[in-house]
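Data block below; observations after.
Excluded from the complex is one protein chain; the other protein chains are retained at their positions.
This part shows chain A:
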Amino acid sequence: MVLSRDEVLHVARLARLTLKEEEVDLFTRQLNDILSYMAQLREVDTEGVPPMAHALTAFNVFREDEVTLGLPREAALANAPDREEGGFVVPRVI
């Protein structure tokens, strides 16, 4: 096994997810199956091969620093689960 049950729970926490008790074993088995399959890449000789992050050659995109209209506040807030005085409301942080 690549991933223990505890490690699965740790990864879930990192991803801001929780698993139901009955899901933990299922996920542990499935994630291990998939990671074991992925391990076959170890066979490939990649010595000196550059990694490819993108299909096109990446280049910087510049534009003039001009002021343009953004999303109007009302439109930006329209889907907010909770809002007040033109802002998004979240549970108390401090």
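Keep this in mind: a residue touches a chain if its C-beta (ideal position, glycine included) is under 8 Å from a C-beta of that chain, and two chains touch if they have at least 3 such contacts; residues count from 1.
We take it that contacts and distances are computed from a predicted model.
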{"item": "Absent chain [UniProt protein name; select from \"ABC transporter permease\", \"Cell shape-determining protein MreC\", \"Protein translocase subunit SecD\" or \"Glutamyl-tRNA(Gln) amidotransferase subunit A\"]", "value": "\"Glutamyl-tRNA(Gln) amidotransferase subunit A\""}
{"item": "Interface residues of chain A (partner: the chain not displayed)", "value": "3, 8, 11-12, 14-18, 23, 27, 30-31, 33-35, 37-38, 40-42, 44, 46, 49-56, 61, 63, 71, 75-76, 78-82, 88, 90-93"}
